[in-house]
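In this view, the complex is presented without one of its protein chains, the others remaining in place.
Let's look at chain A:
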Amino acid sequence: MALTPQDVSRLAELARIELTPAELAEIAPQLDVILEAVASVGQVADQDIPPSSHAVPLTNVMRDDERRDSWPAEAMLRGAPAQGQQRFRVPRIIDDSDAG
């Protein structure tokens, strides 16, 4: 398994988490232990058992296409660090949108 500090550094970057070299050195081995522990599942689950993504064997949980009242905008904005014109204010965006 062996998760390297480089792997953790890259993941931290992708997750927008700033880590100091000291934190990196501390966290990387810890994450490695966690992954090792989870990997032990492989000892009992054979090749013919597909990896599962959910703990319960449910499918097709759906709702009808019905509208329900939204929350008041001011309630939704209450938790925002900053706002303006009834919108969530966010820092300057540098990149182009890649929505979708």
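Odds and ends about this structure:
Just so it is clear, a contact is a pair of C-beta atoms (placed from the backbone, for glycine too) under 8 Å apart; a residue touches a chain by one contact, two chains touch by 3 or more; residues count from 1.
In this section, contacts and distances are computed from a predicted model.
UniProt lists the omitted chain of the complex under the protein name "Aspartyl/glutamyl-tRNA(Asn/Gln) amidotransferase subunit B" (options: "Branched-chain amino acid ABC transporter permease", "L-lactate dehydrogenase complex protein LldG", "Aspartyl/glutamyl-tRNA(Asn/Gln) amidotransferase subunit B" or "DNA-binding response regulator"). The chain not shown here touches chain A at positions 14-16, 53-54, 56, 58-73, 76-77, 79, 83-93, 95-100.
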